[in-house]
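Would you mind keeping the following structure in view while I ask a few things?
Omission of a single protein chain aside, the complex is shown with its protein chains in their original locations.
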Amino acid sequence: MEITTREALNQALREEMQRDERVFIVGEDVAEYDGAYKVSRGLLKEFGPGRVMDTPISEEVIAGVGVGSALVGFRPVVEFMTVNFSLLAMDQIINHAAKWRYMSGGQFKVPVVFRMPGGAGLSLGAQHSHSLEAIFTHIPGLKVVAPGSPRDAKGLLKSAIRDDDPVIFLENEMLYNLKGEVPEGEYLIPLGLAEVKREGSDVTLIAYRRMLQMALMAADLLAKEGIEAEVVDPRTLRPLDLETLVKSVRKTGRAVVVHEGWARCGVGGDIANLLYGAAFDHLDAPIQVVSAVEVPMPYNQALEQAAIPSPEKVAAAARAVLSMAS
Amino acid sequence: MEITTREALNQALREEMQRDERVFIVGEDVAEYDGAYKVSRGLLKEFGPGRVMDTPISEEVIAGVGVGSALVGFRPVVEFMTVNFSLLAMDQIINHAAKWRYMSGGQFKVPVVFRMPGGAGLSLGAQHSHSLEAIFTHIPGLKVVAPGSPRDAKGLLKSAIRDDDPVIFLENEMLYNLKGEVPEGEYLIPLGLAEVKREGSDVTLIAYRRMLQMALMAADLLAKEGIEAEVVDPRTLRPLDLETLVKSVRKTGRAVVVHEGWARCGVGGDIANLLYGAAFDHLDAPIQVVSAVEVPMPYNQALEQAAIPSPEKVAAAARAVLSMAS
Amino acid sequence: MAGVTKQKKATARPKGGAAKSTKNEIPLPAKELRKLLRKMQLLRAFEEATRAKYLEGKVYGFCHLYLGQEATAVGSISILRPDDYVISSYRDHGHCLSVGTDSGRIMAELFGRETGVSKGRGGSMHLFDAERNFLGGDAIVAGQIPLAVGVSVALKQLGKGQVILCFFGDGALNEGGFHESMNLASLWKLPIIFICENNIYGMGTSIERASAVTQATRRADAYDMATDRIDGMDVLAVRMATEKALRRAREENLPTFLEMICYRFVGHSMMDPAKYRTRDEIEEWVRRDPIEQLKARMTGWSLLTKADWEAMVKDVEREVAEAVAFAETSPEPQIATLEDWVYSDPGKGV
Partner (left out) sequence: MAGVTKQKKATARPKGGAAKSTKNEIPLPAKELRKLLRKMQLLRAFEEATRAKYLEGKVYGFCHLYLGQEATAVGSISILRPDDYVISSYRDHGHCLSVGTDSGRIMAELFGRETGVSKGRGGSMHLFDAERNFLGGDAIVAGQIPLAVGVSVALKQLGKGQVILCFFGDGALNEGGFHESMNLASLWKLPIIFICENNIYGMGTSIERASAVTQATRRADAYDMATDRIDGMDVLAVRMATEKALRRAREENLPTFLEMICYRFVGHSMMDPAKYRTRDEIEEWVRRDPIEQLKARMTGWSLLTKADWEAMVKDVEREVAEAVAFAETSPEPQIATLEDWVYSDPGKGV
């Protein structure tokens, strides 16, 4: 069945709420407004205001509702209207959600999911276009998930809700309308498992979330030139399924990591460094990282497009790693 | 003259306040209490409550005082009592300080300094032992400085205060009592300039802030074994003086990056990735990153020591990169 | 579960009397009144043009119109000194026009052009005009409030009687930064005027569903701050209240919290069909259109003829048409300039 990412996420929420009474949704305009991006459409009607809760614009206490209720046995799904506003809740996420279990010597678990749409491409300007996965991935105690297709979105969100640890679930505003095949009936995709999205032998393209789509398009471009790119999606950034990535890189000897966030201390450099460490002798050329240009995101459409990765840029990076002598 | 880092920072503040009336200090307990770590000692007395301001415990508006007053021509030095509390001000720092210049098309500048003591080693537990430099280094629009000696602390803080961009100035609680030589009279150390702290030809140890001291001790250990380590301190993490780092790595062919923060999306992997990209053909072995273990910092002293880098761990990493065939 | 109080119909007029201007005496010279009227009409026409250009795809991104709220920005900003400061939220077109920024450069910004006030980098939510002390355009709800407090700390230090007006919506009342800012402004006695444009909704959530007290001024009581509650559809009431608050700020270095009760005639942004409001409610508010109100009063005072008004409308139409033409013929930023303006001094290195 072909459905959009939005519908896939909506199904995941509905199914998990039906399955487990402890699951509830909380956030700004998630109930009567159906969510700013309509991901929670219809859930208020089905589950009532006791399980789909509109909040004031108060990110810190919204996060607190997630952490606190999780501590006493609930399974809250917190929606930050966008990832950008999570900057106002960093303390609850990093100093609380990520720490309560460890600091208490394992007495508590914190099964909260923080859903956050993000990314650039809609000309929303510098404050509304963040990809903050590097910040969350930096933090022990958090798990970080970043699906790039409707199928992964649904299967991973269901797993995230059932997971006993705090999960940062990163969506992308440009993917909500993306359609893709989703299995009939219930299925789960475990956290921490990468997937080869397209097989190839010449170069490995590692990409997640919206950049998966860019990488797949780049692979099409490259195929026309006779280059067979393998596309691997880590899907979960923490824990990272390094093994699957390394396996591909060992095969191809060359890698490009694509991500939408900034480069410095970003996920791209992180994955590249891990690959160098694990597959140094198999690498025929330095790894290329394709990321956002190091600027606050500009409003102007053309500038914005210039600031983020594109299939062409990914293909160019692939050609560059291939052109280097082995 | 030998003085402590605390005195060096205090001198920098005093000199800059004497030199420029627009410089003022604001933060929790910075005035009457002389600062939680006594860095601003005596400044209230010398400059009065109009230029050394105690605030309520309100990190978000404290940051706002910095950003707003900088926008209209002042040069505020904001002290977060510790870096951990900056998590409550991330929005003002990332969405405001770092963005106002770009979003306005260059109409404004934001000459604010955010001083933040941090780091582990005092058994302060998981919420009070952060090294968050990776988060700040990730953000275009911010500059990030992390001095590792009294001399660098003074010279860099003075430059940071005179800089027209927002500077995150990361101190370390364990360094305040460290004594070191500081030049007589006024001097500046420019942002963005690394320094070779010890010359050597066998392996490059890259380290900053407190880890500089660890690396220097490791170099001593290694010297006893006949290994000549070169120790390079980037001092500024953003912008990063990659050139100086690459120069050293080209010479030695082997590198260890040491930092106190976590590994995933950390500064270590970031620098390593940049070095791989810039000096791939000169590297005889994969770069080793020595960082904190991926746990919230435990309270117990022995566990804490086990969780952070030590001279022994750095030396072991150096031996490991040296043992690999080139 | 716990949460969610039931959606009540948002009261068209929140409880508690809101100050109105007196209807009988002529409070200002005719010239001033005409200025206010023309400015409100400019805001109105500018937003109508913005809407049209958005639907054509020439304005893009998130775009929050100011239709219906003209009196609050125009009335308050009209009596500022040139060296005072203004800061606003993402709903900032009206404030930027009110400080006197050229409408062409604002429209060019919405078009993302190099000639825009923010050189096309900011867009609708991030208008800036350093020359006129307009500090933004902040798209983080309440984000401008702590920053504005910082400005007022500096202004107090400068000692020249300058003041900052900080505009925000009713939704911002529930953010932590609002609270910290109110406390500090009162504690330190800062020359700042907090202007809450209470349009009764934050996106789809009415103030009754978001705030434990719906009278915003009660929040300010908790910090011992002077307050005033004003009919935000009455430009003269807005102006008078601001004038009083400005005096308090300039002469006594004391902050004021002004609640201006108003209404947005359209959805939250261009993307919002605003189904959460009833037709009745909208109509009730449209009947209180601030432009119509001032027009009626000026007509009553014999300060405005039908011909005057028609000429004014024409003049505004011409200005807006010129603004659009300027925007349409302005160049796009060059891609090579993408990395300009990140730093004052980027230094070497990466």
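Each chain carries a letter (A, B and C) given by its place in the written order, and its residues are counted from 1.
Rule of thumb we're sticking to: a residue touches a chain if its C-beta (ideal position, glycine included) is under 8 Å from a C-beta of that chain, and two chains touch if they have at least 3 such contacts.
Keep in mind the model is a prediction, meaning the values are calculated, not measured.
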item	value
From A:56, A:150 or A:180, residue that would touch the chain that is not displayed	A:56
Residue touching the undisplayed chain, where the options are B:6, B:115 or B:128	B:128
Residue among B:29, B:164 or B:284 touching the omitted chain	B:29
Options C:75, C:104, C:123 or C:176, residue touching the unrepresented chain	C:176
Hidden partner interface residues of chain C, rising order	1-5, 152-154, 156-157, 174-180, 182-183, 186-190, 209-213, 218-219, 221-225
Missing-chain contacts mapped onto chain B	24, 26, 28-29, 31-33, 36, 49-60, 84-85, 88, 122-128, 264, 293-296, 298-303, 306-307
Touching residues on chain A - with respect to the absent chain	24, 26, 50, 55-56, 58-61, 63-74, 76, 91-92, 95-96, 100-109, 111, 140-141, 143, 163-165, 190-192, 236, 239-243, 274
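Keep this in mind: only the chains that are shown with their structure count from here on.
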item	value
Chain whose Cα mean lies nearest the overall Cα mean	A
Computed distance of Cα centres, chain C from chain B, in Å	41
Where chain A and chain B are represented by their mean Cα positions, the distance between them in whole Å	30
Shared-contact residues (touching 2 or more other chains) in chain C	118, 120-122, 126, 138, 140, 143, 176-177, 342, 350
Multi-partner residues of chain A (at least 2 other chains)	84, 88, 125-127, 264, 294-296, 298
